[in-house]
Structure formats: C-alpha cells, structure tokens
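Okay, structure first, notes after.
Subset of chains shown; positions unchanged.
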Amino acid sequence: MGREIAILTDFGTGDNYNGVMTGIIRKINREATITYISSESKPFNIYAGAYLLYTSFQSFRKGTIFLVVIDPGVGTNRRALLVRTRHYYFVGPDNGVLYPSIQKDGLLAAYELTNPHIHLGPQISSTFHGRDVFAPAAAFKSLGVPDSSLGSPVDPFSLLRLEFTEEQRGDLRCGVVLFVDHFGNVATSITHLPELGDPIISINGVQHKAKKVRTFGEGLPGELIIYKNSYDFVELGINKGNANKVIDTREGESICLGGYTQGDFSRST
Amino acid sequence: MGREIAILTDFGTGDNYNGVMTGIIRKINREATITYISSESKPFNIYAGAYLLYTSFQSFRKGTIFLVVIDPGVGTNRRALLVRTRHYYFVGPDNGVLYPSIQKDGLLAAYELTNPHIHLGPQISSTFHGRDVFAPAAAFKSLGVPDSSLGSPVDPFSLLRLEFTEEQRGDLRCGVVLFVDHFGNVATSITHLPELGDPIISINGVQHKAKKVRTFGEGLPGELIIYKNSYDFVELGINKGNANKVIDTREGESICLGGYTQGDFSRST
C-alpha cells in the first residue's frame, strides 16, 4: 500500500487550491509524501491532463496514489472515482482524464466515492471537490483504509472512455494533438514515423514540412522538426524555438502525417 | 507546537526566492514539512494575499506556521511580525496581509521579529526579508524556540488592519473584489445572495446580469453565473470560461449586488 501521493491539477500556482488540498492531505496523513505531476495543467483541458498523467505515472513508485483534479464538471452528476489498477491507485473525476492510464496499467476495481464519512463535512461544496472529496479520499487511501470503505463498487465498463486514437487513412497516419508543452512542442497520438524521408504534416487544412530528427540539436534555427518524444509519441518542435507559433494548434485537433511507404505499414502492424 | 510550515509568497516559480527561503528553512530545521499555499500570489497585492491566506489556513493542521511574504514595503519601517493565534502561528509583514486570518482565528499574542540572533547575519538585506528575517523566524519557531526569543511583544491593537467589508446600502449589498483566480472567477467580500431571483451586479459603473447557480454546470456557454464559492464568498464565474474577461475588474474594487428583498435582509442579519 502506497504512502506516496502524486497530484495533477489545473489549479495553477497563483491560486490556493493546490495548497488547500495539500493541507487537507497532511491533516489526515501527516507522513504522506506529496509530489506534483503538474500544478497547472491547462484549465478544463481533459486531453492535456490525460496526456500528462499517461506519460508520467510509470515514473512513480508502485503503490503511488494519483490524485487528479481536472474537473470542469464539478458539482454535476459526473462520478468521483477511486480506481485500483495493477500497480497504482487513481482518484479523480469520471470524465476520461484517468482513462488512458487506467487502461494501460490494467484496471482491477473501480469505486464511486460515495461514503460521506470520508468527505470533508458536514456539507461538501459544489465547486471544490478537490478539497472536499478527492483529497480526503487519497489521504485516507494513503493511510491504508480499504477501498470498500471509501465508496461503492462501480462497473468498470461504465467508466467514461477517452482514447488516444491513431489510424491509417490510405497512405496517411492520423491521430489527434495530445499536448502542446510550454516550449511550444506539439505531441500527437501518432506513434510511428516514416522509416525513410521526412513526413508531410496536415493540420487544420494547412500542410507543413518537417525534418525527421533524433535530437533537437539537428534542427536549424526556425526549422520545424519531427521526432519520437521521450514518451514515444510523435512530436513536432523547433530547436530552441516554439513550434506551435508556426502550426497554431491545440489539444484535441486532428493531425495527419504523410510520407509513409508500404514498408512502414507492414512494420508497424 | 507545529512542525509544518505553509508558505504564501508573490515570488513566482520562475525566480529563486521561494527556493532560497526553503533552503534556509531546511538548513535550520531539516525535518520541517513545507507546503506552498501559493508560490506566486499576485505581485504586491495585499488583498489577494490576504484572501488566499484567509480561505486556506483552516485547511491546515493545528500548530501550522504560516510564512507569508507579500511585502511591497520590505526595507521600510513596516514591522516584521510573529503572531500567535488560537490554533496557529503567522509570520509576515505588518501590512494587513495576515490580518483577516488572525482576526478570524483569534489573536493571542504578537511579536516584532527584532532579535538579530535569529536573523540571517551578519547584516540583513534591504530587499529580501523573506530570506533574512521571515524564513529563519518560521524555521526557529518550528523547532520550538519560544516566541519571546524571536522578538519583542507588540500591542495587538497596533497591527495594521485590513478587513473584508460587506455593507447594506439601501436595497444593495456592497463589498469589494477580493480575488480574481486564474480561471477568471471573481470572488467578492459579499457573503449573501438574494434568496429569490438573480442579482444585478454593479461594478465600475457598469451593470451585469448573472444567473444564480449552485454549480458551474448550470451555466450556459458564455453566461455569467453567480454562486457562493467553496469558501462561502459570493463569486462570479462562467462555466468553462473566464468571467473577468467580461467584467474586467481587479482586487480592491467596489462591487454591489441588487435584487435583494426584505426577506433577505432579515435573514442575513
């Protein structure tokens, strides 16, 4: 059972929502080790949050409890979840943000956080379940409280799904933009590059050329480059520059790459 | 006596002032548990800092030491304070930023941090008392050093006051803007909404309509909504949008709500 709690929120470092959640956790479990995956994921952006969680959870010690509060539906009837997977726990809203990570690690059981005794009482707010529901649940879990004391089992197949799609369309490979980082690098859900030559990128009705590289240093000043990023997704960047100032996209937009040959498709299937 | 230190500053995560303060604290007390309420409260903004502290301190374990460095008067003759309240300690400048929290928890004793032996010596800077005065004081307090060894008692009535005002003017209820968060939600010092119907908001000579809701999800796209926030203050927002792009205000501005009936006023007094 894990003592480490890793937090991902879109609250930002200028507000006190992250601090309040941490205060609540330490009130319940003074010994919890708390790490931020990110304290200011993009506001209301489920794709960005799902990507940040998916690309980081395996860097954490087994047993870590992930506390994810990217929750534009707070106060509506979206469910508050605790999910146990093969190596971790995930606490957060049932809006898809947890889904790719849960699916990757392997879901074992899911619970809705319905037990009012673990909520911050006597009455929870309508706008800050991070404080009133999710942080207490993660903190009690870190103390070893059994899953079934935190909520009621839910059908794993009922969870809202969010998937990082990648598909072949003729000689194109298409996916979605998963994340634009603060350097302006654009990560996509595509996982294969053409073996030979440089791909053509189609996004938002515009085509771009990009040089296929292994490291940023291979890019000339201002030149769009494309590479497998450190999380094994295809990403666009500019060496010491901001690629998204050129391609001007956002999370969730469709993107296609051309320039594959028959060999690429047989290799990657 | 508390081992936990909760920090609130306007230093930002791009500078090293927060890191330096943390280094100093850990030099003095290796075992201190350090949490940030916010590491980048709005620069020089006493109202915003006072609001962030006021709305978060009770989420922390009793005995927590709050180290607050929002200090535009650093180097002038404003006093550096240690204040003991019923459940907590507060360390910071005497500029009002601590005042609403101290008043709420109940002041027991106040000290000016005059003891040069606890300052970072031999000579303190004129511009960074966070490092040279406040962080050492909080760290020594976390080790259990008695209050009277850190400074000299001051008259509690001499503290600079900052109050979150709310008053009735005819059939209006008026207060000030306390905080605009990074989602663009606008929190006010007003604590009651009309029981019936939606209020009219007057701010900066302009009137706005807002729908009274309990959760963000009740707001239509782009629609201004008004609700009691999770800290029990009346707040303006837009579901998945930025309310302050519409009302364009800042901390400290006056705001009035109309639409109350006689019943509201008798209930809330």
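Letters are used for the chains, namely A and B, taken in the order the chains are written, and counting of residues starts over at 1 for each.
Note that in this section a residue touches a chain if its C-beta (ideal position, glycine included) is under 8 Å from a C-beta of that chain, and two chains touch if they have at least 3 such contacts.
Everything quoted here is computed from the prediction, not taken from an experiment.
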Given 2 shown copies, how many make up the whole thing?
3
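The rule is short, and it goes like this: only the chains that are shown with their structure count from here on.
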For copies subunit A and subunit B, the superposing rotation on Cα atoms, rounded to the nearest 5 degrees, equals 120
What whole-Å value do you get for the distance between subunit A and subunit B if each is reduced to the mean of its CA atoms?
31
Can you tell me which positions in subunit A touch subunit B when the two form their complex?
11-16, 18-20, 22-24, 26-27, 30, 34, 40, 43-44, 72-76, 125-128, 131-132
Touch list for subunit B against partner subunit A, complex
4, 6, 8, 13, 33, 35-42, 52-53, 55-56, 59-61, 64, 181-183, 214-217, 227, 229-230, 239-240
